[in-house]
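Of the protein chains in this complex, one is absent; all others appear in place.
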Amino acid sequence: MASQQSASNHSNRRHKHEGRQKHIVAFIFSIVLSLIAFAAVASVAEVNATFIIIILLVMAVLQVIIQMAYWMHMKDKGHLLPLVFMLGGAFVALTCIVMALYWVWW
Amino acid sequence: MDWLTTVDHKKIGILYLLAGGLFFGIGGIEAILIRIQLIKPLNDLVSEQAFNELITMHGTTMIFLGVMPIIFALMNAIVPLQIGARDVAFPFLNSLGFWTFLFGGLLLNLSWIVGDVPDAGWTSYVPLADTTYSPHHGVDFYTIGLQISGLGTLLGGINFLVTIINMRAPGMTYMRMPMFTWAAFITSALILFAFPAITVGLILLMFDRLFSGNFFNVALGGNPVLWQHIFWIFGHPEVYILILPAFGIISDVLSTFARKRLFGYSSMVFATILIGFLGFMVWAHHMFTVGLGPVANALFSIATMLIAVPTGIKIFNWIFTLWGGSIKFTAANLYAIGFIPTFVMGGVTGVMLASAPANFQFHDTYFVVAHFHYVIVGGLVLGLFSGLHFWWPKMFGRTLYEGLGKATFWMFFIGFQLTFFVQHFLGLIGMPRRVATYLPNQGFDTMNMISTVGAIMMGIGTLMFLWNIFITSRQPKNAANDPWEDGRTLEWTIPSPPPEYNFKQTPLVRGYDAWWKEKMDGNKEMTPAEPLGSIHMPSPTILPFFMSVGLFIAGFGFMYGRDPFDNAILGFLFNNYIVSIIGLGITFGCMFLRSVYDDPGYHIEVEELEDKGGRA
Amino acid sequence: MSAHGHHVEGEWPHQPENATLEGRNKVLGFWLFLGGEAVLFGTLFATFLALRDQVGDGPTAAELFKLPIVGAATLILLVSSLTSVFAVQALHQNKVKDLIKWLIVTVLLGFSFLGLEIYEFVEYIHHGHNFTTSAFSTAFYTLVGFHGAHVAFGVLWITLLIIQVKKKGLNLVTAPKVYVSAIYWHFIDVVWVFIFTVVYLMGRVV
């Protein structure tokens, strides 16, 4: 435990200095990704629906990854277990969704 | 009073055992009634409606309120000791988890007193569980009671995960953890991922029933199959939540009484993880006849069969743990040894069920009933009896009578085989499950009678166990630290029962089977990892108890929110959800208090430790 | 592993939330809880997806949803997530005033999100889209409402923390609480990303 702690101290010190810009960049990314998604839907008349849905989902997943990595500090050291358990949750969630899409109506 | 406010994991373990035992008894009495009703064709001991209530409450009570709390009892009592911890990570949540479980369970069983009992099976399939076909409040007790008790289980799961991750003694690496601790770890992870799913399912059903939602209402686009999916996405992992701890117990007991290291430890760990993982991908094997189509049925058949492989690895590892060992037949070990062939029989019928085309014949027959009682009673319950005999001295300072324990084993075991072996054949020759009675001349009569006789023997076995507890409790508390003398893990290095702080000094772990290793190296005790110092302890608190009472009241209030009342005051209180608001107010008020007033805890000073040292 | 951690007395640790065993437990436990929450929302999403076309006689998603409101809500929640990151930075730097400032901003944004959501729901009810209208409507209100309830809980919780930090100051007991609430707040934001994508935007597409 202790060694893990001191290892993260270093990255943290740097963290302090670059801190704010990094988060603002993440924020701008989020806004842009959301904008793309909204715009894609606004253009729905012209393009094929499946294509748009794929765009929407890609934007959502990208945005979530960025937010998790930066805002929730997932990319920092010592977050292996949180990552494992979040992925576990995501896996089960995805299972449910596959169920809902393929095996509820026939 | 002490018991209401305790946050000590060992005492909470005992509370879990008491409550779980009580519910197991209730579930068992329901089982006996089911069996007596079925003793002969066209029996009318209970009405058809009452029969459905009995099976529903039997299944629900046994699974959620009977065996899971007993598992939690052992995990609470033993896991912190096995990893050399002073306490669990969240003593407060631990207590909260227990009380919410208990009040959820009480709410569910209150249904017997109110007279509106859940009657749609423990699986509560809609539309049968809708208000149209089950108009009384029975199913509301089910949805709300299980939500509350499920909350407790979820809290318990998180608590064990954090405890095992963060609280291990120095040197206790993951790959040195005893198998029971590993099992507790994986089981807790399964709880974490499975219980939210059933919580959502229960909420949907509750919304449909209490607030006229349409999730399962076909007329407005709802879909009953959705419920089945959600239930089983939880339900299948749930059965591994039940069995993995038993696997852990068996591993520890067998290696202790064979005086041999667990064979293939790392493959055991791997198999446990794999079973947990695969457990989430097989739920639809309960739904082969629902009509999901051949592709889904094929996929889920194969996925299900795969689980036989890691489970087989475990079985053979146990046998080879015994191989070359020096096997002592204590009562605990008898149960563990009885577990192996019996569980395998249940497991292989599971694999038979997994073959979808054959499942069309097996499904919803007594063959399934036989399957799951073989794995649950012949597996889990034997495992729990084994664990209880094994750790009883650690938990209570007294050893259960060996002779009586062995006699109990034989009574229960033979009764078990009589009850459930014949049920395989009943199912195959055409007896559906969940039937309140059956016509004569179908070839069912003799086997049903044998089955009932067996069930009564199991009941006698359970009574013998209770008797054993009773007479043992009148003996002096004189169990040694390591009463079996062959103990391998850390819990056997401290007094029985352990002092409130468990370890005077946190031990230094130098290998797998930490205590055995020290013994083999000729040491009389563990090397401490820290100097003797004052120990910080959390204070007892009544808040968890009241938070749970609050939930109980709130749940009760919601249930009757739309009922007409003769009494104007009652009507006012319930119909405006004032009762619920009061209940939630109590719960949130307590949460608020907890958040605002930090618990300073107290310290046990060195002098105190020294004179407590000798005493148990 | 003692309760007091290993930082030098008087110096503010770089990760105050992880400086004590209690803090580490709390943070880890909370992450695990969020793993469970992921399943909870996953199941709700699954339910919604299974029932989204079952509108019966009620309005369809495409008829109902107004993207400007959703866009505004999204913006609000994203900004609040950013302010909550700033709060955590203040926490790490032991700047109590900044911390409280950013937390207050976060809470206010949370309230406005809730206000917008209530306005939206009222609007829908006027269009004949009640909880009991169809399977779609029930699933919609349940999913979005659950998220809303999480926001409401978050808002209350953070408010309580503001009061606590004001009263007791920032220390190794309060720091993990604040940190954990920030993680919670981000999680709510992440869920919202999926809600606006899956419920609203995809609702407009098909």
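Of note:
As written, the chain order gives the labels A, B and C, with residue 1 at the start of each chain.
Note that in this section a residue touches a chain if its C-beta (ideal position, glycine included) is under 8 Å from a C-beta of that chain, and two chains touch if they have at least 3 such contacts.
FYI, contacts and distances are computed from a predicted model.
Among the names given as "Peptide ABC transporter permease", "Cytochrome c oxidase subunit 2", "Dihydroorotate dehydrogenase" or "Putative sulfonate transport system ATP-binding protein YtlC", UniProt records the absent chain under the name "Cytochrome c oxidase subunit 2".
Across the entire complex, the residue among B:18, B:110, B:273 or B:348 in touch with the chain not shown is B:348. Touch with the chain that is not drawn comes from one residue among B:302, B:471, B:593 or B:606, which is B:302. Among B:236, B:260 or B:398, only B:260 touches the chain that is left out of the view. Taking the complete complex into account, B:120 is the one of B:7, B:120 or B:458 that touches the chain left out. Mapped onto chain B, contacts with the missing chain fall at residues 47-49, 51-52, 119-121, 125, 127-128, 132-133, 218-219, 221, 223-225, 258-261, 263-267, 289-291, 293-294, 297-298, 301-302, 305-306, 308-309, 312-313, 315-317, 319-320, 322-329, 337, 340-341, 344-345, 348-349, 351-352, 355-361, 363-365, 425, 428-430, 432, 434-439, 441-443, 520.
We take it that only the chains that are shown with their structure count from here on.
More C-beta pairs in contact connect the chains of A-C than those of the other pair, out of A-C and A-B.
Measuring from the averaged C-alpha position of chain A to that of chain C gives a distance of 15 Å.
Annotation: 36 Å between the Cα-based centres of chain A and chain B. Chain contacts: chain B has residues 165-166, 192-194, 197, 223, 226, 230, 233 touching two or more partner chains.
Within chain C, the positions touching two or more other chains are listed as 1, 24, 28, 32, 35-37, 39, 43, 46-47, 50. Interface residues of chain A, counted against chain B in their complex, comprise 1, 81, 85, 88-89, 91-92, 95-96, 99-100, 102-106. On the chain C side of its complex with chain A, the touching residues are 1, 6, 14-15, 18, 24, 28, 31-32, 34-39, 41-43, 45-47, 49-50, 67, 71, 74-75, 78-79, 81-82, 84-86, 89, 92-93, 183, 186-187, 189-190, 193-194, 196-198, 201-202, 204-206.
For chain B in complex with chain C, the residues that touch the partner chain are 89-90, 93, 154, 158-159, 161-162, 165-167, 170, 192-197, 199-201, 203-204, 207-208, 211-215, 217, 220-223, 226, 230, 233, 506, 533, 536, 592, 595-596, 598.
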